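All protein chains but one are shown in place.
Labels A and B are assigned to the chains in the order they are written; within every chain, residues are numbered from 1.
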Amino acid sequence: MPLIHVDLERELYESSADDISREIQQAQVDALGIVPDDLFHVFSPHDKGELRFDPGFGGVDRRSLVLIRIVMVHMYSVATKRDLYAAIVTRLGTLGIRPEDILISVTENGFEDWYAGRL
Amino acid sequence: MPLIHVDLERELYESSADDISREIQQAQVDALGIVPDDLFHVFSPHDKGELRFDPGFGGVDRRSLVLIRIVMVHMYSVATKRDLYAAIVTRLGTLGIRPEDILISVTENGFEDWYAGRL
Partner (left out) sequence: MPLIHVDLERELYESSADDISREIQQAQVDALGIVPDDLFHVFSPHDKGELRFDPGFGGVDRRSLVLIRIVMVHMYSVATKRDLYAAIVTRLGTLGIRPEDILISVTENGFEDWYAGRL
């Protein structure tokens, strides 16, 4: 049950939400080995001014912000997480989303920290 | 200071936010033993397409998504967490919200990770 929350500009949301959702899900399937129907995505489209970032922090030429927050169980190795990031940015890149514009933040919890439709 | 964040369809928000808030709070009081006025709830109503889920993942007949994210101090047992989930889904069930449509995700932090109105 990784939970995905995507904050992005409304324009990008309106043009590409289906594609973004599909590519993130495939990235999770490929990198984490989850089943394709283990899908919980929340999109928060933002108006101008709600997403704020520095255009050069870390030596990155950042022009927009696509924030992907992931909550998942503490069970994946560092290498697997890096594979996930690479898969996400590569796949979103095919949609014209620049790797530089993506910020991914993972928060971990335990199996006991989820309720997913039945006790 | 459990912090509750509810993402839900706008239609459900408009019809039932007061009821949902009251029932979640009572569930917290009953299961966690917090005082009733320890209440911090954020509602994010969503338009169609912003909440994405699979209608059958985990063998659950899911028709909508009511996401309840909880941030709370690491101090409750697994049994207490399960009691909380049961209390929430039972109480929201009385409002016509299907248990299958609810996703609960808990993230824990420490006492030192909160500021609640005074230093």
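Operating definition for what follows: contacts are C-beta pairs under 8 Å (C-beta built on N, C-alpha and C of every residue); 3 or more make two chains touch, one makes a residue touch a chain.
Since we're looking at a predicted model, the values are computed, not measured.
**Q** Of B:64, B:90 or B:109, which one is in contact with the hidden chain?
**A** Selected residue, touching the omitted chain: B:109.
**Q** Return the single residue from B:33, B:59 or B:117 that touches the missing chain.
**A** Missing-chain contact among the listed residues: B:117.
**Q** By the contact definition given up top, give the residues of chain A that touch the hidden chain.
**A** Within chain A, the residues touching the omitted chain are 7, 44, 46, 49-54, 56-58, 60, 62, 65, 67, 69, 78, 81-82, 85-86, 88-89, 99-108.
**Q** If you put the missing chain back, which residues of chain B would it touch?
**A** Here the touching residues of chain B are 1, 3, 17, 21, 35, 37-45, 71, 107, 109, 112-119.
Simple rule for what comes next: only the chains that are shown with their structure count from here on.
**Q** What rotation angle superposes the Cα atoms of chain A onto chain B, in degrees to the nearest 5?
**A** About 120 degrees, rounded to the nearest 5.
**Q** How many angstrom lie between the centres of chain A and chain B, each centre taken as the mean Cα position?
**A** Going by mean C-alpha positions, chain A sits 22 Å from chain B.
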